[in-house]
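What follows is one structure encoded as structure tokens, with my remarks underneath.
Apart from one protein chain that is not included, each protein chain of the complex appears where it belongs.
Order of writing sets the chain letters: A and B. Residues in each chain are counted from 1.
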Amino acid sequence: MTHFISWRPILKILSRELLITILLLLGVSIIIFSILHMAPGDPLHIFINIQTQNPDEIAAIKRDLGLDRWLPLQYLSWLNNILHGNFGNSFRTGRPVFNELIGVSLYTLILTIGSMIVTLLISVPIAIFSSLRRHPVLSWGLTLLAYIFSALPVFWLGYIVIYIFTHKFNLFPFLSAGYAGTAKFNFLYFLLPIIVLGVGNGAISEIIRHLNAQLERVLSEDYIKAAKAKGASIWRHSFKEGMLIPVTTMVAAKIPFILGGAVIVEQVFNWPGMGRLAWQAALDRDYPIIMGITIFAAFFVHIGRFLQTIVYLFVDPQITAKGEEA
Amino acid sequence: MAEDILRVEDLRTYFYSFTKEAFIRAVDGVSFNIKKGEVLGIVGESGCGKSITAQSIMGLITDGPGIITGNIFLNNNGNTVNLLDGLPDYASIKKKRKAIYEISKDVLGWQKRSETLMNGIRGMVISMIFQNPKSALNPFMPIGEQIAESIMLHKAIATKKEALSFAAAWLERVQIDSPNMRLYDYPFSLSGGMCQRIMIAMSLSSEPSLLIADEPTTGLDVTIQTKIIELLKKLKEELNLTILLITHDMGVIMQLADKIAVMYGGKIVEYGLKREIMDNDSFIRHPYTIALLNSLPTIEEIRAKERLRAIKGDVPDTITLYRGCRFYDRCTLKNDRIKNKCKESEPEMIEIGTGHLMRCWLAE
Partner (left out) sequence: MRTRYIQKGAEVSEFSQIPLWRRGNRRDLIQIGIGLFVVLFVLSSYLVAVLHLLPNDPLQINLKEMMQRPDYKHVLGTDFMGRDILSRIIVGSQAYFMPGLLAIAIAISFGTLAGLVSGYNGGTIDAIISYILDLIDSIPKMVIILLAIALFRPGIYLIMLIVGLTNIPAVASLIKSKVIFLKKRNFIEAAKALGLRTRQIILKHILWHNCKTVVIIQATLGMGEAILIETSLSYLGFGVQEPVPSWGNMVAAGKDYFFRGDFYLSTAPAMAILISILGFYLLGDGLNNILEWRRKK
């Protein structure tokens, strides 16, 4: 007596999902390529930083790089480069973009994932509390508070936190995560930006609203009433549909949003991540860097979506069944 | 006969409607009792409050604000408990605005208390099966796990493996083929009849002293309805079940019930043993019961393809406070002799035979 998971439909759905993700990423690459070609100035400048002004030399470089070819061919060779991790060199530092991005993307991942956890730690209990309908006034107050935090400009929240910790408590000089190794309270360097982004990213109120609506809907379902009638825990029965699925949906949907918020928080806290790099690149018009960041960000977003599909697959038996029919 | 398993006295369940600013009197003073091994059938049109009665007994009513009062005495292995014990009587609060506040404030406390009272009774002493069995089973859990959960909660069985084999035995008992394989199926892949069998297995697996069957055949195909009724009948004889059967289907009542309570507009209008009400044609009956019975087509009529005889008129809304009889508008037996009486005052329950009560001025 063992529980069989039928792998065939799951693999089928996952492979379809993978195909769609690849198609979407290809689409993103086409969009980025076209935007780069629409950019003012010679496309040559977008890919390399050249010093010469001589038209003959420029033409020669263009021929060498294949920039005089038919546009779709150019796209294919560009895509080939991207797939091999060759994003070009940064104008500012001259180093390969890919290496620079790998270095900073880890910091951004820590920041985004950490702040997502903080956001969930705040919003899930409030959502559960207000779906209980035990203390309507208190839960309304909490929801309003969540709205206020969502509306707070995250940079100003950052200022307050920095001020309190550097000036009032004198815990550490105002530095950044990059220097964290030597300081006494080094964990705070990591913790503070994560908490600030988690509290102030503006997603809390929406997550609470969605979770609350879904949880209340599930709690009024017939099967929850039946579970109650047989003396079982309604939370155990409502967990999958009322908690797991809405939380996953929201996490996947809010990843782009939090990545956007990371740009600002990294700026405020000197956090050496992708957002700060993107800001620097936008200032310097460092085309290869900003292009690489866009591709990386799209990649992160799709990893989130893919994980969401996997969670759905293992939570909801009906999706696998439908996959088998299709 | 044996002692009462359940005795309900003057149960009232009112909901407050904010949009209409009035109470909906879903259940308005219902009393009945069920003895061990007996099947009480509550019958009535939809909206007459029969499902709310069942849910009030189970403590499943959570939509506030509202009022639940009365007494529900449950015989739990010799100890009699009142399921509404200590729940304050809100019905007397009259001031409109204040009443809303008081009720919505106290419903929370009521719910808490109700939860503690019902803890250990739900599923253990009283089990319930629902209409639309497909939506009453958790769609995210294999059915075996759901039955095993019920078994592990209420029986002295600790391991899941043991509980699952117990569940398989119960599935066999409710006539499900290859039960060991079915244990791992999800509800969406099973038919409605199958789901209802599983619900029955689940609710009986804890061996409760009372089974509440809330419209057990609604939402099922006609052939499957018959099979479910036959199954319930068989199980009742095998296990000496006590059942509170709630249905709008006179046919189901005829086949299963020992005792009948006919509900109309939140009140019981006729109450008595089935043989008193149904089998004795010369005996006096409530006009509503007659109308219900008449709406059942006979075989001859079906052969002659006659139209179904529906009861004329609509179910009364349960908001308006009636002075007279609630059935007055639709009553076909009203005559000039008692017409004024019917219009002016509501009849009380009148005993017209041994244990046969009726709420009609005709009975006098």
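The rule is short, and it goes like this: a residue touches a chain if its C-beta (ideal position, glycine included) is under 8 Å from a C-beta of that chain, and two chains touch if they have at least 3 such contacts.
These figures come from a predicted structure and were not determined experimentally.
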Candidates A:Leu23, A:Ile117 or A:Leu138 - the one touching the absent chain: A:Leu23
Hidden partner chain, residues of chain A it touches: 13, 16-17, 20, 23-25, 27-28, 31-32, 35-36, 38-40, 140, 147-148, 150-153, 155-156, 159, 162-163, 166-167, 174, 202, 205, 209, 213-214, 217, 220, 245-246, 249, 255-257, 259-261, 263-264, 267, 275, 278-279, 281-283, 285-287, 290-291, 293-294, 297-298, 301-302, 305, 309, 312, 316, 319
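In this section, only the chains that are shown with their structure count from here on.
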Between chain B and chain A, distance of the C-alpha-averaged centres to the nearest whole Å: 52
Complex interface listing, chain B residues touching chain A: 58, 60, 64, 108, 119-124, 127-128, 130, 132, 135-142, 149-150, 153-154, 161, 164-165, 180, 183-184, 186, 188-189, 199, 202-203, 206
Contact set on chain A toward chain B in their complex: 1, 3-4, 133-134, 221-223, 225-232, 237, 240-241, 315-318, 321
